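Only one protein chain is missing from this complex, and each of the others stays in its spot.
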Amino acid sequence: MTRPTAMALEYFLVSYRRTWRGTIFSAFVTPVLFLLAMGKTVGTYIDARGGLEVAYLDYIAPGVLASTGLQIGIFEGSFAVYSAFHWSRCYHAMRVSPLSPSNILGGHLSYAMLRVALSATGFVLVMTAFGSIHSATGVLALPVAVGVGASVTPLVFAYSAVISTEGLFAVLFRFVMVPMSLFAGVFFPVDAMPAPARVLAYLSPLWHGVELCRAATLATSTAWGVPVHAGYLLLWSVAGFLIARRVFVRKLTD
Amino acid sequence: MSEGEPLIEARRLVKRFGDFVAVDGIDVAVRAGEVFGFLGPNGAGKSSAMRMIGCISPPSGGSLRILGLDPVADGPAIRARLGVCPQRDSLDDDLTVIENLTVYARYFGLPRKIVRQRAAELLEFVRLSERALDRVEPLSGGMKRRLTIARALVNEPDIVLLDEPTTGLDPQARHLVWERLFRLKQRGVTQVITTHYMDEAEQLCDRLVVMDHGRIVAEGAPRDLIERFSTREVVELRFGDSPLESVIAKLDGVGQRLERLPDRILVYAEDGDTAAAEVQRRRLVPTSVLVRRSSLEDVFLHLTGRTLVD
Partner (left out) sequence: MLTTLVLSRVAASAAARGQRSTAVAWRNVTAARHSAYWWVLVSGFVEPLLYLLSIGVGVGALVGGFTLADGTRVSYAAYVAPAMIAASAMNGAVAETTMNFFGKMKYMRLYDSVIATPVAPFEIALGELLWALLRGAMYSVAFLVIMTAAGLTTPLRALATLPATVLVGLAFGGIGMVLGTLMRSWQDFDYIAVGQVAMFLFSGTFAPAEGYSLVPRIILELTPLYHGVALIRGLTTWSFDWSILGHVGYLVGVAWLGLSIAARRTGRMLCP
């Protein structure tokens, strides 16, 4: 990371000191509750029928981990970025300093990824407590969760930079984030879905992340092989970053 | 309410915010058809008084009667007959110009048909008809202010409360607003105005009070106040960079009274030219000398010891 980017990152870290309390709740408690409600409670009924090879709790835990990475990334890239452009206008304030649009984007993105890593770490600890990590390779689930975050967050940054009203976030959340979280293999195998829906799941970065996370914590193999899944996430990250950089440069240069 | 009873009557009216006293026992009586002004420096308590009269903010002490009713018990009934133009424009950015009027009118329970007709008339009145279907956000400050005034008139109020109606407007926009307010007065609408512009107060107000630190320090018609608290003329002396302390000592006895401002000295005198000649005679060499008629501004300075706009 270059020095100016680190300076931008520091700005966001400092402001996080004021708001961290609430985020612990929403970023950490929520997925744990999900795990309990679906994994433990509904899981009892599913395990009784024995439709899956592992306990339902252990099946969804890595999926919820990957989807936490997705959700934190999207949240950090939405209102915070929109606000920096329109409400607090802190991007514009930074622009007056020697920071370039790329520095600003890089700093804020790094901050978002740190937030993802933080939540994912907490969640992995909970999974360990629940006994859902079956192998030492489970540690690898952590970078995967960050990778899922990295695959979508730059694009969300770009989206937040171009929209003209915050009302459009409802569209992002409900037409992109929620469907992905619900249909990308977190709660049930995608094979159960009709072909068109399955193709959409394959296209979503989350499904690849779920495959990788599950393989890591359960020590199983992935559907298409680790390089394919990891490469797909990387592709989204790089493409997303290039798009976001273009948008930021255009938006922050008069 | 009997004939001749004031529309607004406040006795020892107080507003406290915690320990802080914003309005400290003021007596005010506004008669029907009158235009009444509140003057005073920033923080004097003008808006706080206006908000109590508007039945938005409950008084902390004293008595207040508006249209013969009690603001606490009959708030809605009183507000139905008031029009309020707050200090800060509070227009609805999600709505169009005309919707800002029609939606607001519905809060008064006016029937839809009347609402539509009145909204069109009011837009005409404040010269915004062409912008009727535009969003509010991109309007200029002056247009927003005019729209806020139009909105205050949508219920054909008996009393209109205008908190700094022309602050931030350019001269043309101010004159337009003044002219509209004058037409309202001709229709017999009672108005209560706060302002920082002395010329505005002199032009519009029949009677006014000057407030400072929550209290009323003077009351009367603009001309009366000038006569009472100032002389007929004022000489403004500027001395470039030289320190005014040394100068003011040498001016002792010139005119009736002296006032030192950061950048100039004011000499209050019945005859400005004589006073100016006396200054010359004492071998003082001002960089500029201006003789003018005394204004409300001078009264204000005298009473509050401060210039108006910070």
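Observations
Going by the order they are written in, the chains are A and B; count residues from 1 in each one.
Just so it is clear, a contact is a pair of C-beta atoms (placed from the backbone, for glycine too) under 8 Å apart; a residue touches a chain by one contact, two chains touch by 3 or more.
Being a predicted model, the structure only gives us computed values, none of them experimental.
Across A:Thr2, A:Thr44 or A:Ser97, the residue that sits in touch with the chain not pictured is A:Thr44. Here one chain is not drawn; of B:Gly54, B:Pro222 or B:Pro286, the residue touching it is B:Gly54.
The residue from B:Val14, B:Val30 or B:Leu82 that touches the chain not shown here is B:Leu82. Considering the complete assembly, chain B touches the hidden chain via residues 17, 54, 56-58, 75-77, 79-80, 82, 84, 86, 88, 90-96, 99, 102-104, 106-109, 135, 151, 155.
Annotation for chain A: contacts to the undisplayed chain at residues 19, 21-23, 25-26, 29-30, 33-34, 36-38, 41-42, 44-46, 49, 51-52, 56, 164-165, 167-168, 170-171, 173-175, 178-179, 182-183, 187-188, 192-193.
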